[in-house]
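Yeah, one chain of the complex is gone here, protein chain that is, but the others are all in their spots.
Read from first to last, the chains carry the letters A, B and C; within each, the first residue is number 1.
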Amino acid sequence: MNKRRITFLRRTVQILCLVMLVYGGYIFKVKHHTTQQANLFPALKAPEGYISTTKFDRGSILWPSGDNPVLENYPPGLVCRFNPRGGLFKACIVHFISENLTWRTSFKYLLPHLTLFMLLCFLFGRLWCRWACPIGTVGDFLTMLRKKMNIPSRKFPAGFRNGLRSGSYCILGTSFFISALIGVPHLARFQCYWFLPYCQICPARLICPIFGLIKPGWKDFETAITTMFTILAWLVLGIFVAAFYWGRRIWCHLCPVGLMNSWFNRGAGVELKKISVKCNKCGLCTEACPMGLTEMFEKKTDGVFNQSGCIMCLRCVEICPRDGCLSANFFGRKIVESRLKK
Amino acid sequence: MKNIIFTILVSLFLLCANAEENRFVIEFEYPQFKGDFYVSGRVSFPPGAVLSDKNFSVHDSLTQEEIPVMVEISEKWPDGSILDASVHFAANSSRRKDYVLSYGEGVNRSRSFTQVSTLPIVTASIGNSPRTEESLDMEVGQLIVKVDRSVDFRYYWYLLPMFGLLFLAVCRARRNSKS
Amino acid sequence: MKNKEYLREDYAKTLKFFSKGKDSPEIPGNSEAIEKYRKLSGLKETDFFYDAFLKAKSTIPEKEKKPVAGYFCNTVPEELLLACGVHPVRLCSADSHCAECGEEAIPGDICPMVKAACGDFFHDFNRMMDLLIIPATCDGRVKLAEILSPVAKDIYFIDIPRNTDYLENVNIWEKEYTKFFDYLKSKFKVKPARREILDACVQTNERTRMYRKIYEARAKKPGIMNAFDYFIMANSSFFLSPAEWTEKASLLYREISGREQEPGRKKILLAGSPVVFPNFKILDILGDAGCCVSADVVCSAYGRLYDPVEIDEETESGIIRALSLKYVAPSICPCFVGIDKLINTVLDSVERYGLDGVIYYNIRLCQVFEMASGVLRSVLKDRDIPFLFLKTDFSKEDTGQLKTRVEAFMEMLG
Partner (left out) sequence: MEIYAGIDIGSVTTKCVILQGKSIIGKALVKTGIDTEKCANDVLDMAAGDAGIKVEEIQRMVSTGYGRRIFRRADRIITEISAAAAGGYILCGEKATLIIDVGGQDTKVIEVNGKGEVLDFLMNDKCAAGTGRFLEIMSHVFETDIQGFSQLAIGSESPVAINSTCSVFAESEVVSLIASSARKEDIAAGLFRSIASRVAGMVRQFRRYELTVFCGGGAKSQALKGFIEKAIERPLIVLQEPQFVVAYGAACLAR
């Protein structure tokens, strides 16, 4: 009913990111290399016919010199990382660290990626979750569907949200533990199917390849372990769909990637500020918060109130009808502030 | 605070778990006859470990003398790093030696050969990695783990901005929580 | 006979008796007051609002050809009434004559606003309209509902918890408003679609937007519109439909935005009890002392029109929640818990518009307003903002004393 500029901008960015992450490889038409080994992780499987499975281009890899762009070696459907080897940034930090733990790659190879990850987190905090995350975009479509169906959203108590956060820590810890265990010499002979344990059950595994018209390995029941992971993945997908359908962004409390992003949230460059004397305690900020956070409403002093749960969607800033009560800043410079919608 | 401790623990964990392994002992049985022969072995690498065929070499384990090697790459990882390669080098059965294959970024082979004579071939096992059509069991348990002590500034300078960012983030977080 | 159970109808006869001889819809003195204030106004476009007041009582129910629902207080969601095709009319009255009439049914030391509301009905039982909605905000209104129920066509009672904390009570508000909406649907036999509620929200939001423009223009340029015009304009939203009000107010806004401010006027924030026509006694006194009411936080103008409906989710439940967040949560009425909202609003207005002082107007016997003033006084004193507390009622006997205070306050401001 009103012009919602931030929502419009955010949706545009979300769709752009979805397109770029899923079809970026096609768009940039870069060469890439893969082998049949890709079926280790079914979501990574490239479409038939597009990638030569036997031939590879010798000598095209120049590492770490700068002439390989971010999106080089980018197979479609591979949303979890922009560049599997050597590129600048791997989108999914959980995937990236798990993989490095499994292969016992030298710590030094981690450093550039970690630095970039930290830099992005330091600048934007959890901005990724609401503005770029492709499965979040998919989830938002589910939320839109619910709104069209006139079904009210569920509100969850703070205890439930904290529980999800603890669950997120558990998932992250378990995932890294298993990944590291595979790599320990003489300890266990894990099969390769065990590796990237979180990625195997991540909803992106089943969702994202659909956009790339790739068979996502929906029924990977070859061995006991793959069967287990497939069943788990379906379960998690069910939770994901339910969470987005009824609970808006309640899923994001459980997502371990978001968790790792959120560690930098309180000190992030994107800051949300509140001038509490202008606040009339109407609660719209909490009502509109997709994460269901209440701190911003409860806060009684002025200042920055980035919380670890906040995904920087700026919905609160947008909806607040009080002129100048809430504002989004970037390193102290005001970007947008709340006002009555024209 | 909880988050910061957790971050530090994870970082330590990553540091400990990521000890570098860059040497294989090449195991083969010396033949009964006396004279020259070729040792030939197939070796698999984790993704990202070896980028070019220049990046591994074979040494005499005692004298550290480099042995000329011929390398044939048979398969690569999706990122272009070497998955699987065959290594050939010449040996002599009169002088028994242990051979070590080093690989990694820091290694740059200077001696190689390409001409293949008709010497007998002894198959060696380097890094035990049986593989089938669909799977690759990489027996990382067979690797000899050694830490490369050579500091590679090309990577480690990243620690500087990392800690800088961490410091800034913590400072800002504390300032924000105070206000 | 003595042991017979009490029924509401028993009291109806008494009420009808009270109304005897007063059944003209015109309240004596109102039209004179309107003409008096109209003369003081230097604006063309305010004529519509003055005329609307003259015709308010007699014409609205017929003109609209719609069912009419009367309500008290700010916490009744107009949008739901509009969506059901009902014309909402806020009945808050502040007429001293009506208050005297009301004393027959409500004796003693009771808030004159409640008495006036009661006396208003004795004048004209047509004002009962098709439905009378009374929210449980202050005690006087709650009892008023009971007193009037024998003669009212239909009374609906909205029970709102005293605590306006969003986190604790949003579900209760939603439940209460949903119940109210269901009642409206069954009473008027309509089934409004979601789109219709949204349209009603758009209408009231347009009104809010226009009101805010005028509010800010007045606050920034003192003297472009006098307080009588402003309150007549704000009060006429009690009975005008939002669309009509917005249309006329936009003309008024165009007129006032072309005017120049009067330099050297002291800007005052008026807080406290509602200022409702014809009880402009406080405005008369302030005007005589030469102070300019630049901003206000009273519930008959600011409290009613300042906040928009912001809908997050356009589901029915989402809309109803959003309505409760417009009407209940930001309420600055001291009947509710949340004095910090009132104080913050006052502090913010003073800072934002550079106001010189705060005058807190309290209708005698409204205890909650008086109690809130003590806290406000102390907070403003800490921040060196001049504050004046005025306690009065509808009668004229204390005018001289109040004038002394206001004049001294103006001398104090320099």
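We adopt the following convention: a contact is a pair of C-beta atoms (placed from the backbone, for glycine too) under 8 Å apart; a residue touches a chain by one contact, two chains touch by 3 or more.
Here the structure is a predicted model, which is why all the values come from computation and not from measurement.
> Under the definition given at the start, what are the shown partners of the omitted chain?
Looking at the complete complex, the unshown chain comes into contact with C.
> Would you mind spotting which of C:Phe18, C:Phe277, C:Tyr302 or C:Phe387 touches the chain that isn't drawn?
For the chain that is not drawn, the touching residue is C:Phe387.
> Considering the whole complex, not just the chains shown, which residues of chain C touch the missing one?
Its contact residues with the unshown chain are 377, 381, 386-387, 391, 397-398, 400-401, 404-405, 407-409, 411-412, 414.
The working rule: only the chains that are shown with their structure count from here on.
> Among line, ring, star, complete and other, which one matches the pattern of chain touches?
Shape of the chain contacts: a line, open at both ends.
> Can you figure out the chain closest to the middle, judged by Cα centres?
It is chain A that sits nearest the middle.
> Go ahead and note the Å separation of the Cα centroids belonging to chain A and chain C.
49
> Taking each chain's centre as the mean position of its Cα atoms, how many Å separate chain A from chain B?
32
> Please compute the C-alpha centroid of chain B, do the same for chain C, then give the distance between them in whole Å.
The separation of the two C-alpha centroids amounts to 80 Å.
> For the complex, give me every residue of chain C touching chain A.
For this pair, the touching residues of chain C are 164-167, 170, 194, 198, 201-202, 205, 208-209, 212, 307-308, 310-318, 321-322, 325-326, 329-330, 332, 338, 340-341, 344-345, 347-348, 351.
> Across the complex, what residues on chain A touch chain B?
Going by the criterion above, the answer is residues 32-40, 44, 56-61, 63-64, 73, 75, 83-86, 97, 99-101, 103-112, 114-115, 118-119, 121-122, 169, 176, 180, 182-187, 189, 191-193, 262-264, 266-268, 271, 301-306, 308.
> State the interface residues of chain A toward chain C in the complex, per the touch definition above.
Interface residues on the chain A side: 1-2, 146-147, 150-153, 276-284, 286-288, 294, 297-298, 300, 315, 319-321, 340-342.
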